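Inspection log for the structure reproduced underneath, given as structure tokens.
Other chains dropped; remaining ones untouched in position.
The letters A and B name the chains in turn, as written, and every chain counts its residues from 1.
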Amino acid sequence: MYEHSTTVRVRYAETDRMDVVYYGNYAMYFEIGRVEAIRHLGVSYKDIEDMGIILPVVELNIKYLRPAKYDDLITIKSQIKSLPIDHKIIFDQEVYNASGKLLTIGQVKLYFMDADMGKRAEMPAIMKEKLAVYFS
Amino acid sequence: MYEHSTTVRVRYAETDRMDVVYYGNYAMYFEIGRVEAIRHLGVSYKDIEDMGIILPVVELNIKYLRPAKYDDLITIKSQIKSLPIDHKIIFDQEVYNASGKLLTIGQVKLYFMDADMGKRAEMPAIMKEKLAVYFS
């Protein structure tokens, strides 16, 4: 399993009139978690796109347990539980607040796609190599 | 079953560098669909909040089939398939583009909550009355 955590601070723009983070913004928090998890492997998501491979989300599932609030320092945990063998990659993601309370649980499925051809592709070799280390 | 559809135009701000609508923005499209579906019943979501009842989302599930693009006139369809009998309400939601292609399917579960008490509540009587008509 590969796991990485990153921390961000809740912005004013991300709150709504219920005085909590707007429910739609967790998709963005999850995106940040995935991007930083990939960067930590030693390859950036931007590098992958520059190779002509894009990673559209095909499925998103979120459970909201407790709200994040303005100025909270939240931790986004991202896990890859199994090494992708075809065009699919699944991230299990969680958001915690500064006192360690679990706020949100989610799962995101993405496809590796060839941007020019518009069809499914395999995970880039460089990313496969970096990731394989965690699954031996 | 109760069903309502509403139409919005994709904004520049809602696109991303992949030249499609950012995946996190569908939560907002679903919100618009729910709000207009409730308004069409004859009570606004704002009215409900003014009664001291809030409706936090507790679960969100989305499948992305095709992307929405800039300036697309999209239709958001919202269905309530069973009359809420306790504090839960479930919306089944779909997004279509102008040529009728299904882009996104989702399901959103919300809880009626008493804003002051911070605990679960029942659906307001006025909303129950309006909605019951569709389930007789």
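Here is the rule we use: contacts are C-beta pairs under 8 Å (C-beta built on N, C-alpha and C of every residue); 3 or more make two chains touch, one makes a residue touch a chain.
Source: prediction; values computed, not measured.
Peer 1: All chains share one sequence here; work out the copy total for the full complex from the 2 shown.
Peer 2: 4
Just so it is clear, only the chains that are shown with their structure count from here on.
Peer 1: Hey, what angle do you get rotating subunit A onto subunit B on C-alpha, to the nearest 5 degrees?
Peer 2: Roughly 180 degrees of rotation.
Peer 1: Provide the residue numbers of subunit B that touch subunit A in the complex, in ascending order.
Peer 2: Against subunit A, the touching part of subunit B is residues 18, 20, 23-28, 31, 54, 56-64, 67.
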